[in-house]
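Of the protein chains in this complex, all but one are displayed in their positions.
Moving on, here comes subunit A:
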Amino acid sequence: MSSTDISLNKDVHHAHDEHDHHHDQNFFEKYIFSQDHKVIAKQFLFAGIFWGFIGGFLSIIFRLQLGWPEATFTFLEPILGGWIVNGKLDPEFYLALVTMHGTIMVFFVLTAGLSGTFSNFLIPLQIGARDMASGFMNMLSFWVFFLASVIMFMSLFIETGPAGGGWTVYPPLSALPQAISGSGLGMTLWLISMALFIVSQLLGGVNYITTVINLRTKGMSMTKLPLTIWAFFLTAILGLLSFPVLFSAALLLIFDRSFGTSFFLSDIYIAGEALANTGGSAILFQHLFWFLGHPEVYIVILPTFGIVSEVIATNSRKPIFGYRAMIGSMLGISLLSFVVWAHHMFVTGMNPFLGSVFMFLTLIIAVPSAVKVFNWLATLWRGNIRFTTAMMFAIAFVSLFISGGLTGIILGNSALDIQLHDTYFVIAHFHLVMGAAAFFGMFCGIYHWFPKMFGRMMDEKLGFVHFWLTFLSAYLVFMPMHYIGIAGFPRRYYSWTGFDAFNTFTDLNSFISIAAILGFTAQLIFLFNFIYSIFKGRRATANPWHSNTLEWTTPVNPGHGNWPGEIPTVYRWPYDYSKPGAAEDYIPQHVPFSQTQSSNLPYERDLE
């Protein structure tokens, strides 16, 4: 319980005494190698935003190629140099772009940037703890992630190009430099970076789980936890159980690449010679990869479930509908996420019987997911909705989650997956449900907790402009992709013009690219708003959204240790909004029932 050792008298400070040189923490301890969960959360957030822009920019480059396959891109030469050959994008670099876009977005932005930011920031604040269980491990988690980031970033600039075998890095393609130049040094760096990334995730995950279990304040039982904490808790468990499997896959791949083993390689003739490798199974890697890969998509989306539930309840001024059903559905989704991985492999030649089993298990996930959507809708019903930017992103999240989630029912059906596997239908599906939706959840969280992070408000007007442009372009980009997917257009194609069957939809592809550029540009508004508001935003009050959870009981700029005095005790669940008989339309968690006699429900009278 190291966090309870923190001496408060020494450490209470506010952002405005940054230059207080009498303070016993120096600059490095305070802002760089900080062990304060709030600083670490911001570090993850800044890193996530940085990676988000890189990942988005990469997608704009390949969208240019897909939108205008006949065009020449000499104007990109200043940035891409040798990757533009005679005005054309190099096809291998195109593959590297989609690979890095996927890797960066899934792991560096939507895993590290999302969980790293909000689990770190909110877990101690919302459960009533001074800090994480181990501040030191938490710091290590960020810096190991930082190292992973540096290595991944470096790989973008090497001569043979970054990894180019798709973000799923299936061997043999990823194992053989002869097969694609990206499988040379680029892939080595990818594997090292991911290995470090996994270490960082495990350090973080252990911490989140321990903190939630051990450091809850007095009265904060598991059934009084905000849904955000439940979501982060389950996310951390998923990561802890599944990332080691990816680690083993990466390790075996490293052995195959560098030490001549044959875990994944067999019967290969490439570059004019037959390789000695025999007896390996390329499919084994896919099983290992997707054993992480599928929980991974829930690692991405679960935190946003929590964030969105919290924001919708707060801004509808209503308790979240079916609190226990929400927890139950998250538990169900977490459990099921471990037994559906092979639905990514229906057409790999896997035994068809397994296909049947995984189809069944996959479609079951639709049930808890549907329950969540219905509960969100019921929460909005007869609410008194405040359209903060965060709330708009939360509503849009639900919309995107429905649109993207429903097509999962089609792709999870092995018979239908035959035609749709690896087509743009899949791209449309997962970009809506775990790409756009998760990004919206992340924006929702940033807008909502920005006041607690920086003591200032983000500009709402700019937020609205950012929201509407982003929402519009998300649908304009991904809805039409369904049509292209139903037509069978394969993914990771440099161009489709070589096929008669896919020589259509050229206008639609240009349209998608234009919408993507619009969406990316809109993010610059966010960036401006974010940076500007850190320094010049309107000063926030301690509880600007009139929210119930504990983080809003801290000072505007919570110092090291979060609460200057004693940690508040929790008496009630976090969703007492608009309770009949109460004076205000919210009753924070730390208000005892004895103070709210007019609004207590019959069974609560005993708790007075």
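Everything below uses one rule, namely that a contact is a pair of C-beta atoms (placed from the backbone, for glycine too) under 8 Å apart; a residue touches a chain by one contact, two chains touch by 3 or more; residues count from 1.
The definition used in the following text is that contacts and distances are computed from a predicted model.
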Chain left out of the displayed complex - its UniProt protein name, from "4Fe-4S binding domain-containing protein", "Thioesterase domain-containing protein", "N,N'-diacetylchitobiose transport system permease protein" or "Cytochrome c oxidase subunit 2": "Cytochrome c oxidase subunit 2"
From A:F50, A:F73, A:Y170 or A:F593, residue that would touch the chain that is not displayed: A:Y170
Listed residues A:N138, A:S403, A:Q523 or A:N600, member touching the removed chain: A:S403
Which of A:F27, A:F46, A:F136 or A:W381 contacts the chain that the document leaves out: A:W381
Residues from subunit A at the interface with the omitted partner, ascending: 91-92, 95, 165-166, 170, 172-173, 176, 179-180, 265-270, 274, 278-283, 315-325, 347-349, 352, 355-356, 359-360, 363-364, 366-367, 370-371, 373-375, 377-378, 380-388, 391-392, 395, 398-399, 402-403, 406-407, 409-410, 413-416, 418-419, 421-423, 457, 459-462, 464, 468, 471-472, 475, 479-480, 483-484, 486-488, 490-496, 498-502, 504-505, 508, 538, 544-546, 575, 577-580, 585
